[in-house]
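Just one protein chain is left out here, and the rest sit where they should.
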Amino acid sequence: MRDAVPGGTIVRVRDVDVGGKRIIVIAGPCAVESEEQVISTARVVKAAGALLLRGGAYKPRSSPYTFQGLKEDGLAILGKARDATGLGIVTELMDARHLEAVGEYADAFQIGSRNMQNFTLLDEVGGTDRPVLLKRGMMATIKEFLFAAERVAARGNSRIILCERGIRTFETATRNTLDLNAVPILKHETHLPVIVDPSHGTGKRWLVPHLARAAVAAGADGLIIEVHPNPDEALCDGDQSLRPDDFIQMMREVKAIAGVLGRTM
Amino acid sequence: MRDAVPGGTIVRVRDVDVGGKRIIVIAGPCAVESEEQVISTARVVKAAGALLLRGGAYKPRSSPYTFQGLKEDGLAILGKARDATGLGIVTELMDARHLEAVGEYADAFQIGSRNMQNFTLLDEVGGTDRPVLLKRGMMATIKEFLFAAERVAARGNSRIILCERGIRTFETATRNTLDLNAVPILKHETHLPVIVDPSHGTGKRWLVPHLARAAVAAGADGLIIEVHPNPDEALCDGDQSLRPDDFIQMMREVKAIAGVLGRTM
Amino acid sequence: MRDAVPGGTIVRVRDVDVGGKRIIVIAGPCAVESEEQVISTARVVKAAGALLLRGGAYKPRSSPYTFQGLKEDGLAILGKARDATGLGIVTELMDARHLEAVGEYADAFQIGSRNMQNFTLLDEVGGTDRPVLLKRGMMATIKEFLFAAERVAARGNSRIILCERGIRTFETATRNTLDLNAVPILKHETHLPVIVDPSHGTGKRWLVPHLARAAVAAGADGLIIEVHPNPDEALCDGDQSLRPDDFIQMMREVKAIAGVLGRTM
Partner (left out) sequence: MRDAVPGGTIVRVRDVDVGGKRIIVIAGPCAVESEEQVISTARVVKAAGALLLRGGAYKPRSSPYTFQGLKEDGLAILGKARDATGLGIVTELMDARHLEAVGEYADAFQIGSRNMQNFTLLDEVGGTDRPVLLKRGMMATIKEFLFAAERVAARGNSRIILCERGIRTFETATRNTLDLNAVPILKHETHLPVIVDPSHGTGKRWLVPHLARAAVAAGADGLIIEVHPNPDEALCDGDQSLRPDDFIQMMREVKAIAGVLGRTM
């Protein structure tokens, strides 16, 4: 496939080209909690250079007793944030029956780690022409990850962005083990853009900037980062969310790395 | 929960009690391929002592290019096999939108390993009163497995059978590493029946009887076993499917183990 | 190799044949703590049917700040326990320079999990004619385990007993994941006796009998079990050590399983 598309496929999300010379950063809160939280975060991350806004309206959590998301209300809030800032929206689709509702607001559908082999969902987004941000399953080999992408493409939608987000190993010092070996391999095996999620890949706020730099140095085309105005009060993943100031600092460092690799931000 | 239900919950699937003194065996092909294949297998496994018939009409396979199941036609074949043999049917539900179609034939809904954290699906089967055979995710901790069961129960359906089926580890000599530690732990942490799938847990036909014996010795309430009349021609999982004769021999051995533990078959 | 030695190799440890029809049980404390502790434990386990005594004089512990064993004094205590009970001694060799000292007391050298690829040690015990109980590394594939055995055999000593003792996986509910798939595979790939260590394989006392039964049902030739007269005061591995009464009960259950497989105890 590389041969056919020498420079790599560009996947356009709203007005942002993913997979080109420019490193793109998608940022925002783990979960949509309130209009105020989302819009203020969107403004901060945009000012710091983020090009797309992330935020979950439906939250697939292991325990049935924790916060499960604002659902349709959350989607509407994301829509308001887009109106307010112009940032395109990346948000997770968890259920094929939500395709229309989520599709009303999402500039790209995110398929989460736990759903990487939810073939129903892959087939559904494969039948749309909307960009798909496909996260690697925490238990998926690179080969299985590529099969999941092929499943989407087989339905006609090849606007796929691959996302390495850490795998499950015996190590318990971090939430997951970010597998940066996967970045050059995925770039080699496909023509698709490859981004990295160091927030889930580490699970710890202070580690995120280190691994964000490393991801870009390894050749990633972008990053997806959790940012929260007040992580200690976050309803979801507060431990791994950057504070706005941390994010601004991280963006400066990543930009410097991008520069020496001949890339822009 | 153990305290509340000292002897353990009995989950009745059609006319079979799962979780009581009797060890129950669910057997049949990986995939429904033809009426002839399913009915002949059903007769063989019934004669050897199996109490329920398994078989997949929808096949969640990693690669999009392999056999994906006979779908509705497969369900109808399972219905005919039930009519012909009286065996209750256990078959996988992969998509919430198939709930009605699968529910027309299934005496128990199987939730597969890849869908253990498909919360949509868990919520749907949780809203029925049909027994649920919940397989452990190949990379799910025991704690996450129990959360998945709680999710089903939280919707009102506590007719859940837990199934250990092997986890993903660094070992490549076997398809998965069957985690028999999980059997006594699951029995200890819940009141639910616990069965074991040594077919997926090993991935190799000749290993299945050894691990089937071990599973029952470890305290499992039952087994789910892939049997195919001609494994070399199976469209799915032929390498791990027992031949009818192997199954008959395995049943004899397992029955002897059950006996010394004060259980019947 | 199976073809050449159809019934499997018998490895004689002192006066006990390992690998024959009789299931053998090696039992004793994790660490030698005192003469009283070892001799009383030896008497209990012998009365319950154990044929060999285990106990560590040198303790390879991850942290440098925990108890590291009684060393030479511990070996002498093991010698007294052998005199008092007639049980042969299985004890770990951690350092090639201790070969002579340990060899004075050990009827079989144990090579521990952390030393499975300590090639110096493998070469040294390979140069003796003493039986070697070789434990699988906690992160060793079955193939690497067999290479380690071949290394010992290549030096001329093929009196090797293989021991599955659990591997490291993502699961944290247990200390390790006991890999019982390995038992039939090791029996198939070699002619050597294969035993199982459910104490390290689970890390929890109450799980040990369940997995001991399962191991024998899977085809193991024996078990190695940690027993302590007072586990709550053990200097090492108290959580996984059986109390004498638990051990007696476990032996009864294992004997029943052995019987239905045509084996004795």
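When the chains are written out, they are named A, B and C in that same order, and each has its own residue count from 1.
We take it that a contact is a pair of C-beta atoms (placed from the backbone, for glycine too) under 8 Å apart; a residue touches a chain by one contact, two chains touch by 3 or more.
What you see is a predicted model, and the numbers here were worked out from it, not measured in a lab.
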Identified contact with the non-displayed chain, of A:Ala48, A:Ile77 or A:Ala215: A:Ala215
Residue of C:Val38, C:Val90, C:Met138 or C:Leu211 in touch with the missing chain, whole complex considered: C:Met138
Sole contact to the chain not displayed, among A:Thr85, A:Ser158, A:Thr202 or A:Gln240: A:Thr202
Hidden partner interface residues of chain C, rising order: 60, 62-65, 94-97, 114-115, 117-120, 137-139, 144, 147, 150-151, 154, 168
Residues from chain A at the interface with the omitted partner, ascending: 139, 141-143, 167, 169-174, 177-185, 188, 201-202, 206-207, 210-211, 213-219, 256-257, 259-260
Residues from chain B at the interface with the omitted partner, ascending: 139, 168-170, 172
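Note that only the chains that are shown with their structure count from here on.
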Chain centroid nearest the full-protein CA centroid: B
Chain copies touching (chain B, chain C) - same or different residues, decided at half shared: same
Euclidean distance of C-alpha centroids - chain B vs chain C, Å: 35
Touching two or more other chains - residues of chain B: 139
